[in-house]
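One chain of protein is taken out of this complex; the other chains stay put.
All chains are identified by letter, namely A and B, in their written order; residue positions are counted from 1 within each chain.
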Amino acid sequence: MSGAAISPGWIVAAVIAAGAAFVDLRLAMLLALWLGAWFVNARLSRLKGPLPRWLVPAIFGLTLLALWELAVRLFGISPVILPAPSAIAARIAGSLPILWADFVQTALKGALTGYVLGCGAAVAVAVLIDRSAFLQRGLLPVGNFVAALPIVGIAPIMVMWFGFDWQSKAAVVIVMVFFPVLVNMVAGLKATEPMQRDLMATYHASYWQTLWKLRFPAALPFLFNGLKIATTLALIGAIVAEFFGSPIVGMGFRINASIGQLSLDMIWAEIAVAALAGSAFYGLVGFIERRVTFWHPSQRR
Amino acid sequence: MKDTTTSAVIEARGLGLTFETNDGPVRALTDVDLSIGKGEFVSFIGPSGCGKTTFLRCVAALEHPTTGTLSVNGMSADAARQARAYGYVFQAAGLYPWRTIAGNIRLPLEIMGFSRADQEERIERVLSLVDLEGFGKKYPWQLSGGMQQRASIARALAFDADILLMDEPFGALDEIVRDRLNEELLKLWARTEKTIGFVTHSIPEAVYLSTRIVVMSPRPGRITDVIESTLPRERPLDIRDTPEFIAIAHRVREGLRAGHGDEV
Partner (left out) sequence: MRSILPILTVLLAIVAVWYAAAVWMNSTWTYDQAARAGVEVTFGEVVADTLAQERPVLPAPHQVAKGLWDGLFGQKVTSKRSLVYHGWITLSATLLGFAIGTVMGIALAVGIVHNRAMDMSVMPWAIASQTIPILAIAPMIIVVMNALGLQGLVPKSIISAYLSFFPVVVGMVKGLRSPDAMQLDLLRTYNASAADVLLKLRLPASLPYLFASLKVGVAASLVGAIVGELPTGAVAGLGARLLSGSYYGQTVLIWAALFAAAIVAAGLVMLIGLIERISLRRMGLAR
């Protein structure tokens, strides 16, 4: 494909769009919008520099939103099936206090508490079993196995044990984040090179000095790997656990309740909040990772 | 010969080490008799697998000999390690990437409990000793390979151990950098009067640096020759073109060939 000429592919696409106009004008409009945006992106993506890195995905995302809005309006799709982005935005703007309360209940009280406790416990256990090769050989396969199980399934049990409020959600989150973090941390504590350990031996460093000055820093990249995986798991755990019982506040509760009332715009509003919270949470952990493990080759680009 | 028996810093008698591996025992060292006096610069040279590293690791108590005796500073190797008697320089610099150069040099000082003020003073001193003034705040990956290796030497010097053990410290560097570092190492040795054990694969390097050259041979790892250097202590780089230097280098080569014998 040369830069200036318009390739045959584009011509074919344009012909299809024109053909669609005979079938259904609305379809042709959507197709034309899509092709136009794609054409712009195809051009932009050949440019060098940091601008297209942002602009291209942004245009893509905005195009999807525009298509969605247009499709809902043109075809008159019922809001019970798919509300338009504008309707969702209006709902978000109109229910900020509710969304905020749900966010506090689910993300801060349930997910964050469980995340901190679960990750803390995993790191502590990793350090505790560090001195026993026997325990590690036993716990690691079990941990790896458990990490692949559908742990959200314990939600009904936790709700029975700890009640409807956020404590049961935090308990689910603790179990969900524990094993991925444990497995990563144990692997990280092993990640030192023999030469580095020999160096500590020539200094006659104690076990704790070696742990603190060598093995813990060397384990950080692995730990953050686990911590990042755990952010998503924490939110999932906290939201899904609410499907099994909750007070009348919380993101999972709201989604479940809105289903009954068929107010899909509210569900989408909660999903938008969940997406925002998830990305922000992940971004925060990623930010801390960059600050703490700036020395690691993967961060140095 | 100097009076090495009374002032021996490292003394090995009938030293042997056999690794028990999955496919049978490997005799890495047998019958090693060697005594190294204070202030000597001893090089170990020999084909790959002849036990140079193993011997150095025994001295540093990173391996434990299976036979024979070994004393360092008049005590066991382990006791000497606990008394922090030596600095060890590995083949690769092995700096911690999460610490600055100064932080890396501070590492042994922290572990050994030097005071904060003392730490700063020592870091400054060894940095200038290896010609790295002003690089203390840099991270290892921001430095060239040669500078990293110098930093790792500074790290080994920081706590004033009187024995320096170096296992092919310049093996990964190019010839020109290597020459410079060799020159600097000699100056450093003259200034600090440390005892140095130095592993190398390069004959010129061994001859240029050492007061004594230990030639080793593999299967089983043993000492086949010890060559006393007649070069003066003061050695400019161009000493390598003198007939005396070439004669010693020739003797070392002969020693290596004899050790290899039937194999080559």
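Heads up, the rule we're going with is that a residue touches a chain if its C-beta (ideal position, glycine included) is under 8 Å from a C-beta of that chain, and two chains touch if they have at least 3 such contacts.
Remember, predicted model here, so these are calculated numbers, not experimental data.
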Visible contact partners (per top-of-document touch definition) of the missing chain: A
Option from A:19, A:36 or A:57 whose C-beta touches the chain left out: A:57
Option touching the unshown chain, where A:36, A:94 or A:153 are the choices: A:153
Candidate in contact with the missing chain, chosen from A:16, A:80 or A:128: A:80
Absent-chain interface as seen on chain A, which is shown: 38, 41-42, 44-46, 52-53, 56-57, 59-61, 80-82, 134-139, 141-142, 145, 148-150, 152-157, 159-161, 231-232, 235-236, 239-240, 243-245, 251-252, 255-256, 259, 262, 264, 267-268, 270-271, 274-275, 278-279, 281-283
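Please note the rule applied: only the chains that are shown with their structure count from here on.
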Contact footprint of chain A on chain B as seen in their complex: 57, 60-62, 81-82, 84, 86-88, 90, 92, 94, 96-98, 107-108, 110-112, 139, 141
Parts of chain A lying in touch with chain B, wherever the complex brings them together: 193, 195-196, 198-205, 209, 213-214, 217, 220, 293, 295-297, 300
